[in-house]
Each structure stands twice: as structure tokens, then as C-alpha cells.
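Note that one protein chain of the assembly has been removed; the remaining protein chains are unaltered in position.
So, chain A:
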Amino acid sequence: MAAALSLRAPPPALASAVALRTFSTTLLSIPLKPLFASSSRALRSSPFPPFLSLLPSRRLAVRACADGGNGASFSRQFDFDLFTIGAGSGGVRASRFAATYGAKVAICELPFSTISSENAGGVGGTCVLRGCVPKKLFVYASQYSHDFEESHGFGWAYESEPKHDWSTLIANKNAELQRLTGIYKNILQNAGVTLIEGRGKIVDPHTVEVDGKLYTARHILISVGGRPNLPEIPGIEYAIDSDAALDLPSKPEKIAIVGGGYIALEFAGIFNGLKSEVHVFIRQKKVLRGFDEEIRDFVSEQMSLRGIEFHVEETPQAIVKSTDGLLSLRTNKGTIDGFSHIMFATGRRPNTKNLGLENVGVDLAENGAILVDEYSQTSVDSIWAVGDVTDRLNLTPVALMEGGAFAKTVFLNEPTKPNFTAVPSAVFCQPPIGQVGLTEEQAIQEYGDVDIYTTNFRPLKATLSGLPDRVFMKLIVCANTNKVLGAHMCGDDAPEIIQGIGIAIKAGLTKWDFDSTVGIHPTSSEEFVTMRNPTRKIRKDSASVVEMSGDKIKSAG
């Protein structure tokens, strides 16, 4: 690879370099809907004046950019313009978009299985098969027990207590996953992407091997995601990870969940709702490190009220299986017996082993994540990476954004950086959390003077159900510019509510803008536009935090 012509050059240079190199006499008559790469491959030819590069030609962009992307490969013929390893959210998005822009694309993925391994995966990836989707289906299933409890206050009664049948849920969940993986395959096929089943391994900067067969490509995209990571402690072989937890043959009677991150809390809520006895072990004092401190306190309190037992500052040291088949968890504080299952949700690790990355010199971070620049390009010019394997912000919509930006950059000649500011996210614990923008702690660090608006109220539904459910909401406002820097919520519907708030925060709206919006009554979300008085004002030049007001009630005029 010639470093001199590397795509690492800034985007404008890229565009002009490109412009000098290729030309197509047919570019003025190019249809809006791009054709597949096979037809456009014939268009490569002589130089043309720079101004023509501004013409709205997608097919030109494809060729130009692909060539420009790697000078050394300029005259080489490849099997594909793009070869993607890993057909999860990021890989599918990137492949599909690249194909739409006219590239000839192949994607490889491991055979389908609900539990991932070195040899099993499936089109759709973590999100569809072992993450967001099955998890949320379980969350739906588990919420019904709370609904049943709520319904009593609304006049409903059952002759016998509702029971949950585990196998029905698993069967229906798996049927849905099969359907979705089929849909993803169709999406790829309809976009003209070649799907290859098998394990992809990089041989050189332009060659991928799948099950002994070699494929050459102008660009290679790595989107192999991540996998749960379990600590090396004695008896760890008895533990399950989140993959297995989503596909258990029977309901856990009593489960220990190790970890205080969002995965741990989501599963705690799921199993608690499905009537397992749930114990959560966390190393630190609080759950959800990195989240807003008040949210951390509020969510663990609410989850405790629903029956989940938290063991804080306890680090697991060993798992012991007793003769009755039950598991004991030994921690720094003692041993708790009688678990039918012990689940570790102690982090995920990028799937970068045995990919052949070391053969070609792709730089990795210490935790094994692929290092990329702002355009998702690795240290090897023709190799790119998106999604969890880069360990930037491990969320499906972010992988989609990265995949889309990659395709635009490389195959549409529109260098596009994924924008990681104000990315909203949710935790589907019960009650769920939605958040966007900065936490209070981050905002103070970055802006110094901030006003904090909070509300903590009993939702209308809880006043009738009699359950101790509450809702907590928080807006963080820059005291100087009045801009809303962050919004956080824990309570029913928080993920749905925060999405719209996310648009407002992304658009840089002010607290005044929020205040000037009329509420939708009676909803929980209207609280976000009716928080008139700061709970506290934080000023960097005074040590004092100024408390402004106390508790509030819901639905007061």
C-alpha cells in the first residue's frame, strides 16, 4: 500500500485527488437509482477536469472513491468493492448502503445460533439474536406480573394467581428470532449483497478467507461485535452469560446476577418479573457507573422495592456446586447458597481474536478493540471497522450510524463522521431509564455553572394501584446559555419519552424552549416541560449548592 495516496488524507484532498483520477463520459446521464457495482465497473477510464467532480454522480463517486481509497490498488481487480466480516447491525447497514451506492459487496457471518461462540453467530448479530430484541421481549413478558399487581387497584381480580410458563416464552421468542434473521437475510439479498456463511479471517489488506476460500476486496469492513466476558474465578464454568440467560431451558428459581451495569439490571428486572428470586452482586457502592448519580440512587431504590436484593461492594471469588446441584457464590464478604443459576454480566469484549488482524498490522487497543479514526478507518488503509468491535459507544443505533457514515465516506464520496454528541440511550430495567446528554457530574465539570431541575413524583397509575412506584426526572441546564445539556428519567415509558427530548437536546434547545412547550395532560412526560424552578443552582465560584425547592405532587394546577 502506498502511504502517499492514503485515504488518511483529509476529506477535501481526497475529493480532489479523486477528481483528477477518474472520469466517465456517461456521468451526465447516470440514473438516480444507482446500479450495482458490476455494471459500473466498466466505467473506469481517463482523467477529467476537476470541476466535474462536483457533478451529482453517485456512480462516479463510487469508482472514484474506491480508487482514491487506495492508490496502490488502483489498477488491481478485486472480487468485491467491499467485503464485510460480521452481519450484525453495523455490518448489515454498511453493506446495504454501500450496495445501494453502487458497490459490489459481500458479507460473511457464522451459522445461526442463539448462543454465540467462535463458530456460531447468525445474520442479525447481537442486537437481533442475543441483545436488544430478545431482551426486550423478555422485558415485555416480565412486566405482566407488575401489570397484574397494578390491576387489583383498578378492580381486577383472578380466581387463581397468574402463572408463567417458561417454555411458551422461549419458543415464541425463538420463532421471532428466526423470523428476524430471515428478514435480515432478505434485506441483504434485496440490496444485492452476497452473503457467505462461515468464519471470515483476514489474510492480507485486500483478502479475506472464509472456510478455506479466498476473496479479494478493495475495502474490508470488520463488524464482528463483542461477546460477554467472564472473569477467571474457580467454578466459572457453572456460570452463565447473557447469551445463555436469554435461552435457558427452564426458569431460574433463584439467580445471582454479578455486575452492576445495564445488562445486569435489565436481567434482574426480567427474572424478578418472571418470579425468580433475584440477588445482584456489585463490586461498587452503586449500580450503573457513569450514569447520573441521582438516577443511580433512584433506580436501585425502585428495583429494591420490587423485590430485588442488592449486595453492594461484594466481589465474587468462587462458585461452588453442591451435591444437590445448587450453586453457591463465595464473595469477599461471605457465601450465599442455593442458587439455581449464577449469571455474570461483567462486561463485554470485542471479538478480535483469530481474525488475522495481527497478520496485517491492524492496531488494537489494550482491551482488544480495533483502533479507528473518526471515519472508522483502522491503521491499515483498506480496512475499516464499525460497531462494538471498536468499543466506542456500544449501542445498536450507533453501529448503524457508523455503518452508514462509513458507506457514505467510502462509496458516496461524502466523508462523514459519525457524531457521538447527545446520543440518547435507555436501560430497560424496571422501571426503565432514558437518558440523553450530560450527567450532572459531567456538566459541572464541563460548564461549572449549571442549574438542576428535578422532579420526583408518584405517577397517576400508582395512586390507584397502591404500588410504591415513583418517577424521577431531571434536566441539566447551562446557567450561562440556558441550553439544556442533559435529560434523565427513570420511570415507566422513559425510553419512549427521552427519544423526543433527545431531538430537542440535539438541536441545542434551551430551557426556555422547553418551558414554552405546552404539556400533554395527563402524562408523565409533561413534567419535562413544566419544571419551572431549579432544584439547585451550582456555581463554580461558590462552594455552596443552593437547594431551591422540595418534593412535588403530580397533577396539581
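Note that in this section a contact is a pair of C-beta atoms (placed from the backbone, for glycine too) under 8 Å apart; a residue touches a chain by one contact, two chains touch by 3 or more; residues count from 1.
Just so it is clear, contacts and distances are computed from a predicted model.
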{"item": "Record-based protein name (UniProt) of the chain missing from this complex, from \"Aryl hydrocarbon receptor nuclear translocator-like 2\", \"Electron transfer flavoprotein subunit beta\", \"Proteasome assembly chaperone 1\" or \"glutathione-disulfide reductase\"", "value": "\"glutathione-disulfide reductase\""}
{"item": "Which of A:R283, A:H311, A:R349 or A:K461 contacts the chain that the document leaves out", "value": "A:K461"}
{"item": "Chain A, residues in touch with the chain not shown (by the definition above)", "value": "127, 132-133, 136-137, 140-141, 144, 147, 150-151, 153-160, 162-169, 172-173, 176, 179, 395-398, 400-401, 419, 422-426, 434, 455, 457, 460-461, 463-464, 493, 495-504, 506-507, 509-534, 537, 543-544, 546-557"}
